[in-house]
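First the structure, then my questions, so here it is.
Only one protein chain is missing; all other protein chains are in place.
As written, the chain order gives the labels A, B, C, D and E, with residue 1 at the start of each chain.
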Amino acid sequence: MNIHERTTHERTIQRSWPSDGLTRIPYWIYSDRDLYEEEQAKIFRGDTWTFLCLEAELPRPNTFRTANLGDMPIVVTRDKDGAIHAFENRCAHRGSLLCLKERGEAREIVCVYHNWTYDLEGKLTGVAFRRGIAGKGGMPADCRPDSHGPRRLRVEIFAGLVFGTMSERVAPIEPYLGPEIAAKVRRVMKAPAKLLGGYSQMLPGNWKLYMENVKDSYHASLLHMFFTTFRLNRLSQKGGLVISEHGDHHISYSYTADVAGKEYEQAGMRSANADYGKLEAPELLESVDEFGDGVGLQILSVFPGFVLQQIRNCLAVRRVVPQGLDRTELAWTCFGFEGDDEEMTELRLRQSNLIGPSGLISMEDGAATGFVQRGIRGATDWESVVEMGGNGTASEESRVSEAAVRGFWKSYRRHMKL
Amino acid sequence: MNIHERTTHERTIQRSWPSDGLTRIPYWIYSDRDLYEEEQAKIFRGDTWTFLCLEAELPRPNTFRTANLGDMPIVVTRDKDGAIHAFENRCAHRGSLLCLKERGEAREIVCVYHNWTYDLEGKLTGVAFRRGIAGKGGMPADCRPDSHGPRRLRVEIFAGLVFGTMSERVAPIEPYLGPEIAAKVRRVMKAPAKLLGGYSQMLPGNWKLYMENVKDSYHASLLHMFFTTFRLNRLSQKGGLVISEHGDHHISYSYTADVAGKEYEQAGMRSANADYGKLEAPELLESVDEFGDGVGLQILSVFPGFVLQQIRNCLAVRRVVPQGLDRTELAWTCFGFEGDDEEMTELRLRQSNLIGPSGLISMEDGAATGFVQRGIRGATDWESVVEMGGNGTASEESRVSEAAVRGFWKSYRRHMKL
Amino acid sequence: MNIHERTTHERTIQRSWPSDGLTRIPYWIYSDRDLYEEEQAKIFRGDTWTFLCLEAELPRPNTFRTANLGDMPIVVTRDKDGAIHAFENRCAHRGSLLCLKERGEAREIVCVYHNWTYDLEGKLTGVAFRRGIAGKGGMPADCRPDSHGPRRLRVEIFAGLVFGTMSERVAPIEPYLGPEIAAKVRRVMKAPAKLLGGYSQMLPGNWKLYMENVKDSYHASLLHMFFTTFRLNRLSQKGGLVISEHGDHHISYSYTADVAGKEYEQAGMRSANADYGKLEAPELLESVDEFGDGVGLQILSVFPGFVLQQIRNCLAVRRVVPQGLDRTELAWTCFGFEGDDEEMTELRLRQSNLIGPSGLISMEDGAATGFVQRGIRGATDWESVVEMGGNGTASEESRVSEAAVRGFWKSYRRHMKL
Amino acid sequence: MDIERRLAVLDLNARYAEAIDEGRLEEWPDFFTDDGRYRITTAENVEQGLPLPIVYATSRAMLRDRVKALREANIYEAQRYRHVLGPARIELGADGMLHARTGFMVARIMHTGETALFATGTYRDRIVEAGDAPRFAERTVILDSRQIDTLLAIPL
Amino acid sequence: MDIERRLAVLDLNARYAEAIDEGRLEEWPDFFTDDGRYRITTAENVEQGLPLPIVYATSRAMLRDRVKALREANIYEAQRYRHVLGPARIELGADGMLHARTGFMVARIMHTGETALFATGTYRDRIVEAGDAPRFAERTVILDSRQIDTLLAIPL
Partner (left out) sequence: MDIERRLAVLDLNARYAEAIDEGRLEEWPDFFTDDGRYRITTAENVEQGLPLPIVYATSRAMLRDRVKALREANIYEAQRYRHVLGPARIELGADGMLHARTGFMVARIMHTGETALFATGTYRDRIVEAGDAPRFAERTVILDSRQIDTLLAIPL
């Protein structure tokens, strides 16, 4: 048999995008082995901005924090003058990780392998025994090891969020976000952030399944019954969907005030669960309208892998870090604001019961990526149906829509030239 | 260097089947990465029947059970009228698993992700907020999500065994089995089955290594010393090998009555182990001739991955579920018959010491697949020798033969066009 | 999109070796999936010699030991006449492992699967029921199963070290090593070895990263601070680097006598650590000049994966066994000499605190392979800088040099035709 | 401290672990006092002096609310835990309560059969002996790892 | 129950685990009474009320037969177990025997060095105190998982 033909043939089938544009997503997109590396290069190391950390995570001069650009390790630093830099966590010499810790203090960075040294901008400042010892050995005078990286990232700080990119071409962060998204980022980051802590989840699915989940305003009140039962978020509540010009970013928001609708009960949704009853300890849901606009829920995502969350007074940034074809790390960092009093902090901490790996309204999301990854094992040549709210990617008032999911694929295809 | 050439070249070497037909099996067949997916499509989702479960596992109307077609997840149901159906365990919408449990009761199936609903035939019956809320959002009137699966399987029940296939073309189950195999299936499934329980083993080898092992009548009494020592099965015992027309299926059987031969002792087989002595508790091997034909052992396999076992009064079905190139789940379900009295059940349970992961005559099989998988690591361009009993695939009286193994490869090559 | 083009394109980029010859190593060499199998065939099963075990590990006639040629399983035996043989640990029949234990006694080898038997040369001596039973079954008279392996290796014993190869063409072991390396092997193996024991480490990196580490005389005193602090090894100590003609093998050695230099302190090396202070229990470092030449440290490597170590009186052989693209087993065996008295043995055991997974001067090496493997995740199209000591691979007095690392790549490229 | 009291604490740990491992979540709140506090956090947060919890309850009522949510609202695949405990370190606190520190390993077994070492860490407890059996006035679960596989539904 | 008896049960568990972990299988049957029952099954079978065992012996003689088979007949790679036990729950049964429930984790270490969390579950025991040392009249091993990796040769 002619293998070669077979292989080619198979691929061609697999790789063709369905004709129906953004309303059909082919399942091979979540399981094709070669695609993973290509996404790393074309998306994460391509013309996109990645959220690296909160400015508050670099509290003082001479501090650093490690982060990721896709699965590429990154160091973010604040130098002695307070300026923030980011560069590859890879030594120019032989490629060792430069920083072995999540965070710390440092005036310079010393690679453990051969003690080459770097300043906090990522510039190579010293090569051990570069001139040899007693005139023997060492490096040729014309050797320029500094030309071998670590590659430095373009860094921008927007509203206390540190973003980085490898791209020279991509627009600055604010135009990248666009006016609407930028405004809503500023809305949440209204004051200097005060760290409350973090943790991460290892999700059993491809990273795109999580981003779809985040942009999927349709699922929230159907999958997360706790949400619905306590009217934290119902599609019938006043709110909307904002999608940036090219589909890249999104916001899903809703007002706390409930129109007291009975749509879920009428539709007999499992998630309405009329007879659930009340909480014995309702203080769990106590909250204040700290943004003064009545919006109780604002989920905002920035392509490719950043989420900014406001659920009542529970604020968090989430970083989506691909760890292989079907493993994704979801790193959460929660924060309040400088000046929060004890009571306000306590309020945020109590509400944090709603989020994270044990979150009463978020625990399902981690598992959902796995349900799909496993569900499609035999269906690589099939496709999903993403037609709620039609086939467009425009902002709209209704959240009974998958417009933001289509937006994700619009921008994915643009970057992947797929 | 021109990589491309290299790659192609390598493949061509690897992929050519040896000239000696069925008596030589190339070792790359157990370790080629691309082959795995191809087998899933051409064999498990191709023109073959897969055993899904016992009819007895769906005891009442409105019950379901999950199963597999290769590594594709499947749901098997019994509807309110008692009819049995099977379909992909994949939601039409975004591909989530529909059933998250092994078994249960259900009048309808609700996908947890967005609450789309299905009847027990796998037909999409409801799309949450299909028409939106308050006239906003929802799905275009012309959208036909039901056309996106889950794909329904052709299902047939034969002698209390539920089989399924994705193929329209494959013959019905009875002709697929052929007269001889069908008769011997009926022989064991002589009455309505009564479930005794189950467990599974994760085998450290490619699924084909286990199927070869099952069809390998030559190994049984040589690998499984307990078998031989207690004359549960010796190649010298009266018995035979039945192979279906195209090699797909097989039966290896033997009579309990022992010709008291000394072939093993003469040949000095380790497994004969003359001085082993007696059991202190011989009741372990007590059995009755419940089929009235003196046949004490009948191992029956159906291509690609089903085994029906009668060892004395210990009856079981085994499902072979590929879990990757070198991992295979072997799922056992043991049963007796309705009307078995306590004593008979106790007899079967005592004999179950012979089978499963701790089985005195079966524990070696699980490990054997790993011995080969590891043994051939450096020999992908070599081949095994399958020439016991010549080069044919015909039924014969002697079990000192690998005819059934050759039969497996005959049908494997037909399906894979290899 | 035309996938095929894409794929080809990608590869071509990846696979081209940098123009700068041996001073730049492309990072894809540590992470390319297809390369792994190719290395197994062209290097480990190619024209190279692999260290299998110490002759002392086969203490008596009729003993065996398992080993590896790359990731191919091997059996090494000493037959009844004391001759040593090695062959694939793979049965001629269906490919099962023949030996399931690390070591043992045996007059013949019986495959557990179907009881085929072999002598200690690896020759097939028996096929169970070859002639069938009662004239039925069995193997055709003209079948020559012995022609199907296990493949026997060329074996040579040099200074108590057992080497094996699959190659007919490679030169005998002594010329393979070359005069300088051979002499220094003899230097350490000065008397019959007495086993002290062993253990292994699973390293989180590609096997080549460990071999580079071993040949990297530049890192030793910079990474291993304990080394430097206690002047066990400083680049300023008298010593040198010996590299065999084609770069394949190397020796890095130094004299115990310290020139008491202050180079590290002047250069402000972390590893100098002036104020570390003394050991409370200096007996840890007690040693005797058993080789009478004042050389306190001799690290010797033989391409592709063998290391012979003398650190003071702590002697060990290390086998590098690839276990996949980014996992490598490092198997240590420590020894003294027959005739060592208790005191000498105690001295060696105390010094063994310096080596192995908890070694005060070796624990870093295992981790270092992982630091690089992780550091280069986003840099497959980049390259490392290996220019200490210029661009050559000649022996030299200075160890402030990466000449031996370049030597490794010179011979790697020769074998891989890369 | 006398052995009786030590054994009473070991027994409390034993019954707590068993109730969870056997899926009797309804009994879980009753191991706490009415105003009992339960908190899961990570060693990393503790070391940084950051207060963020993974689970945080300040009364037995809140624990009951969580159990109810796990039973009626939340979606997660069938799974069970298996606790094994390290040796307990018990002291009499200035507050008159028993202060206990106990290390643990918890394996998670999915309905599919998949078994994994899911969580390790320490229990930091304040225990009141009043009444029939000792109860937790406070149980803080400090996870050694910053990372949770998929989700943490069943309490630790 | 008095501490002596509790400690005697803990000691029985300890000696049982040690005998197996150190490969002294010949001693294993002697932890049982002559008509002692030993059964390994899965939580899934128990929950479904299905009787299928993985290993099933109704006398010490049967246990000896299995040990003999493991020593002389069955083929499996050299491996050892390492037991750690959860806290034991011990009660005096109506039948005058001690009823004990103990959780366990067992790691399996292959001769190759490969280490894995092999099994978790509970021991359900009925223990007779008669004679020199307590013995198992019945030990039921309920595995949390329905799935065994490769094989289960050495008893749990």
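In this text, contacts are C-beta pairs under 8 Å (C-beta built on N, C-alpha and C of every residue); 3 or more make two chains touch, one makes a residue touch a chain.
Keep in mind it's a predicted model, so treat the numbers as computed, not measured.
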Left-out chain, listing which of the shown chains it touches: A, C, D, E
Residue of C:G126, C:G178 or C:G370 touching the missing chain in the full complex: C:G370
Absent-chain contact - pick from C:A106, C:A267 or C:L284: C:L284
Residue in contact with the excluded chain [from D:V67, D:A88, D:M110 or D:V128]: D:A88
On chain C, residues whose C-beta touches the chain left out of the figure: 102, 195-204, 223, 225-226, 229, 273, 276, 279-281, 284, 329, 334, 345, 349-350, 352-353, 356-358, 360, 363-364, 366-367, 370
Contact set of chain D toward the excluded chain (per top definition): 3, 6, 43-44, 84-89, 101, 103-105, 117, 119-122, 144-147
Where the unshown chain meets chain A, residue by residue: 100-102, 112, 200, 202
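FYI, only the chains that are shown with their structure count from here on.
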Chain-contact steps, minimal, separating chain D from chain C: 2
Path length in the contact graph (chain A to chain E, fewest steps): 2
Numbering shared by both copies at the chain C-chain B contact, with half separating same from different: different
Distance from chain D to chain A - Cα centre to Cα centre, in angstrom: 31
Centroid distance [mean C-alpha coordinates] between chain B and chain A, Å: 43
Shared interface positions of chain C, touching two or more other chains: 100, 112
Residues within chain D bordering two or more other chains: 75, 77, 111, 113
Pairs of chains, among all present, that meet the touch criterion: A-B, A-C, A-D, B-C, B-D, B-E, C-E, D-E
